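Every protein chain but one is kept in place in this view of the complex.
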Amino acid sequence: MSKNYDVKDLGLAREGKLKIEWSDKQMQVLSIIKDRFKKEKPLKGLTIAACLHVTSETANLLITLKAGGATVVTNASNPLSTQDSVAASLVKDYDIPCFAIKGEDSKTYYKHLNTVLDYKPQITMDDGGDLIHLLHTKRQNQLKDILGSSEETTTGVIRLKAMEKDKALKVPVIAVNDSDTKHLFDNRYGTGQSTIDGVIRATNVLLAGKNVVIAGYGWCSKGIAMRAKGMGSNVIVTEVDYVKALEAAMDGFRVMKMIEAVKIGDIFISATGDKHVIGIAEMRLMKDGAIIANSGHFDIEIDMASLEKVKNKKRTIRNSLDEYLMPNGKKLYVLGEGRLVNLAAAEGHPAEVMDMSFANQALAAEYFVKNKGKLENKVYVLPKALDQKVARLKLKAMDISIDTLTPEQKIYLSSWDEGTK
Amino acid sequence: MSKNYDVKDLGLAREGKLKIEWSDKQMQVLSIIKDRFKKEKPLKGLTIAACLHVTSETANLLITLKAGGATVVTNASNPLSTQDSVAASLVKDYDIPCFAIKGEDSKTYYKHLNTVLDYKPQITMDDGGDLIHLLHTKRQNQLKDILGSSEETTTGVIRLKAMEKDKALKVPVIAVNDSDTKHLFDNRYGTGQSTIDGVIRATNVLLAGKNVVIAGYGWCSKGIAMRAKGMGSNVIVTEVDYVKALEAAMDGFRVMKMIEAVKIGDIFISATGDKHVIGIAEMRLMKDGAIIANSGHFDIEIDMASLEKVKNKKRTIRNSLDEYLMPNGKKLYVLGEGRLVNLAAAEGHPAEVMDMSFANQALAAEYFVKNKGKLENKVYVLPKALDQKVARLKLKAMDISIDTLTPEQKIYLSSWDEGTK
Amino acid sequence: MSKNYDVKDLGLAREGKLKIEWSDKQMQVLSIIKDRFKKEKPLKGLTIAACLHVTSETANLLITLKAGGATVVTNASNPLSTQDSVAASLVKDYDIPCFAIKGEDSKTYYKHLNTVLDYKPQITMDDGGDLIHLLHTKRQNQLKDILGSSEETTTGVIRLKAMEKDKALKVPVIAVNDSDTKHLFDNRYGTGQSTIDGVIRATNVLLAGKNVVIAGYGWCSKGIAMRAKGMGSNVIVTEVDYVKALEAAMDGFRVMKMIEAVKIGDIFISATGDKHVIGIAEMRLMKDGAIIANSGHFDIEIDMASLEKVKNKKRTIRNSLDEYLMPNGKKLYVLGEGRLVNLAAAEGHPAEVMDMSFANQALAAEYFVKNKGKLENKVYVLPKALDQKVARLKLKAMDISIDTLTPEQKIYLSSWDEGTK
Partner (left out) sequence: MSKNYDVKDLGLAREGKLKIEWSDKQMQVLSIIKDRFKKEKPLKGLTIAACLHVTSETANLLITLKAGGATVVTNASNPLSTQDSVAASLVKDYDIPCFAIKGEDSKTYYKHLNTVLDYKPQITMDDGGDLIHLLHTKRQNQLKDILGSSEETTTGVIRLKAMEKDKALKVPVIAVNDSDTKHLFDNRYGTGQSTIDGVIRATNVLLAGKNVVIAGYGWCSKGIAMRAKGMGSNVIVTEVDYVKALEAAMDGFRVMKMIEAVKIGDIFISATGDKHVIGIAEMRLMKDGAIIANSGHFDIEIDMASLEKVKNKKRTIRNSLDEYLMPNGKKLYVLGEGRLVNLAAAEGHPAEVMDMSFANQALAAEYFVKNKGKLENKVYVLPKALDQKVARLKLKAMDISIDTLTPEQKIYLSSWDEGTK
């Protein structure tokens, strides 16, 4: 058992181990990679610091990395997402140092960030870019040790590309988020299902017949819109990008400005990667009983600070459901304190999508080793061949066989001299 | 506070009261009826025994009946569906005798059934027909006191119609289930959402891309099929009725025999009202990892008895998720011990649909009083005008206005002499 | 070749025969009945007058009736729905007297109605009730000859029930429309697809992203709403029935008054069975470019008379597409002169659904013979066993096998003494 840890209660380890094993059963791609890593030990001698949501799926990634020969240490990328039982099991059953307590305060959160960096990692993994940010601001002396860093989420990638553009990026980065087998699946099917799950667990309201307003129409918000529609809601989309807005309209959704949507919406879900998408002016116009959730990475999509300031009264109704009495007498309901609703009120992405995302993470770590010294301080995407590989393994796990090109078809596709007969 | 009760812990009352209030906010039709009942006291002097799922929505029905002047007493219609906090609050905050403990054993269950009948009710309410059954078998002397009994669910109505056909029915019954504003909504939108919710809470598996086999294509199973499709599953339907099977096929679902479906299904949900729909022969053919749930009223749709007998090993993985190691080495996963998955693993129907179902229940109680002495020992449906009324109030709560027929249109619809010009 | 006929051009018979054969290939239930009729001749000696849409599907019904031994004569139930090539082939290839010309004027239409009644039928078949209406008004002396009359459509059934209520009905009627295998399929899947087909053929506009307003949420309009949604439209429903309106809202559609919908709708489709659902006041408020179609049986759902009166100018843009310049300068586009758009602008219901509807028609004719003298002058529905039979044959044609109840299950379903264990 690892001696270094900060978890809620090691006594929860048994429950955590069952969770980890249940996830493992759904993560068949990662499982195949783990078996190969066990034999090949491609990460031997390395220390990897992973600042990810501490869930049973992440546990299986960490176990895979360890199987590959690495020393692995982890903390939580979000104060609300930690599964304390998994954290306990990582320490007790898998001997992986873990620093994560559900609901930890901001000070503890930053202490944990620093603790995992004290392990002197050569590879870091982020979900939102907090490790990389800390390395570039207060721990710049460690930057030289870093082979590479991988980033899980859209929000983090936006941040890293801004750094790259400013020439502020000092390590090679792989945007795992930008692999097709990650963002086409995790962001859409994973966020879609788990966000709806979070809303239902927190409120138990009926989605059928509700006006559900979704801010954004990127991959995550597309997934949420698709699922809300699938549950019988009347979906309204808000956007700032003309092409995405048009896509939403053509997909049959109402598209309008947020300031109009707030007047008719029953449930609001923001997933834009942007700030104050639901501001206090919008909240003042909402109907009595309106429900507000955030499914974007950071807790700033809803302007919670202003809401706390203007409210007359606040009380907690259920887990992850707070009632705010507004000065106009209406009651608004905020889920999970405005943090990622699928983690705060549900269990995050299902293991099946994390399987692919984390297969990419594991392959990214291996890629840093294989390409040591060859990578610039840029934001990279994993080669398409690895995407095809991950998808192939997943299809196999689903017992699906597909066609392959015939030699004749391959020639046809690469030629340009066969036309209308 | 009621002195007569059997609940888990009165200390849970505060949590229960918040739940009841939260449901009340979504139950605007019942709320309007409650306000009228308060003034009119149509149930004055009556005792009503309600054997329903003891949830926050039911609490609001009971509170409404009490507001109408009745003495109300309740027990649970299903051992697994009780919300202990709600039971506590009913006793402590609303002075309603309640006999229900989540997970109570069969003996306690039957004791509670008898206890509520000891209150000498004039009206009984069932969800599955257990009170009415007890009255007709072991407590026949009380039958003469009964003004009428209302039944909430399809399964119970099937049972009552069998009794009516056999001339065994000795009291007037209202099949609340057969009101349009009940079965078209509760069974479809309510069961649909809450069953999916139960499956996700118990397993956290991704529904997208899964083969979900749904037994039955009645209102409940239609709702489940619709929602599973809405979550991205590939839905397979099994049926014994040719018309319903054809409807499922035309709705784009695969339709096949269960014995074929078991070979390819990832998740099985039975909602037929029938027995042993998923038998042990079927379970032996399932894939490793198959997940099995019941959404029918009684816990006999899945042949749990045989499964317990043939299994090599059993362990609990998560709440409501049991792993059965089969003699063939495969692992099957049963949710909520084969009981109603939306109650065992989730919170039952959302308040918005129970609002309409329970509005019908409240109106049924009033109907028994108003029609005292006029009803035969038959299974009745509430008049269509009450259905229209419930729907009208619900639309109002949703802020939706609709058209009304013009005098000219009314004449046209009742005439038969205007044709192709 | 029949000597009595009034069709456009017998030279079209070859094209018509190919159409009839193509439909026959999709009408496998009717085909099985035809084979049985050939052997059993249940309709021997009878004359049947069929006032139906003269399409290739109807042709196969008529051929089936003739195979059963009947003398068959037909005219069109709608001036715009006749397929002239089919009419020609009926006369030339199948020796069935036919009186129907696409676009025939009102006078010819009524002449044809009278002509088929001149054949002294014992059974009549209606689609909208025109034969039965004529028999009850101007040809009452023939009523005594009638064994029974069957009615195909909702509109006709509404009319007949009004007659029954007024004690004005003088013959037994079978509401074929009310068979499950008719209205659950033909009205929903048939009208749904063919209405969308009619709108697209007439306009070639993109449905994705359009606001499509559907008047009514009965079986037909439900089908249209489902398909419009399936094509990417944002669907708005208008209703006068509270339960149906609520159902539409819970299905995720916007529900509002027509007078509100006209301001935002791009395409309007009425399918209510009622009159002036889209009146001139509504049309005056529509956007420039609005498209208006009727999918109800009679051409009075849109107030065409008033539109013709107030318009500044009218011109035909394409087949079935007329442009009306309104006094306010806006242009409105009406499809198929406000008549049934799926017949005027497309080919009516696909053969697969007519297969079941017409199987019911054929069985209704047989039912009149089998129950000669036993039927009252009421509106009957065919026995459920015939519904199951039709559905069973259809499933067989689709190569679908379903489960059957085990003896144990049969006992369970008919018993009422097995409950929660």
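What to note about this one:
Letters are used for the chains, namely A, B and C, taken in the order the chains are written, and counting of residues starts over at 1 for each.
Rule of thumb we're sticking to: a residue touches a chain if its C-beta (ideal position, glycine included) is under 8 Å from a C-beta of that chain, and two chains touch if they have at least 3 such contacts.
These numbers come from a predicted model, not from an experiment.
Check A:S150, A:T238 or A:N342 against the missing chain and you find that the one touching it is A:T238.
Set against the missing chain, the residues A:M163, A:M283, A:I302 or A:I317 yield one that touches it, A:M163. Taking the complete complex into account, B:A208 is the one of B:I101, B:A208, B:M354 or B:M398 that touches the chain left out.
For the chain left out of this panel, the touching residue among C:L143, C:M398 or C:L413 is C:M398. The residue touching the chain not shown here, chosen from B:K111, B:K170 or B:R254, is B:R254.
One chain is missing from the display, and on chain B it is touched by residues 208-209, 229, 232-235, 246, 249-254. Contacts to the hidden chain, counted on chain A, fall at residues 77-79, 106, 109, 128-130, 133, 137, 158-160, 162-163, 166, 168, 180-181, 184-185, 189, 238-243, 245-247, 249-250, 255-258, 273-277, 298-300, 387-389, 391-392, 394-395, 398, 400-406, 408-409, 412-421. Taking the whole complex into account, chain C touches the unshown chain at residues 18-19, 21-22, 25-26, 189-190, 192-193, 197, 200-201, 204-209, 226-227, 229-232, 289, 317-318, 321, 346-347, 350-353, 398.
Here is the rule we use: only the chains that are shown with their structure count from here on.
For the touching copies chain A and chain C, the fraction of interface residue numbers used by both exceeds half; the interface is of the same-residue type. Among the other chains, A has the CA centre that is most remote from the centre of chain C.
Between the Cα centres of chain A and chain B there is a gap of 36 Å.
Between chain A and chain C the centroid-to-centroid distance comes to 52 Å (mean Cα coordinates, whole Å).
Shown for chain A are the residues that touch two or more other chains, namely 208-209, 229, 232.
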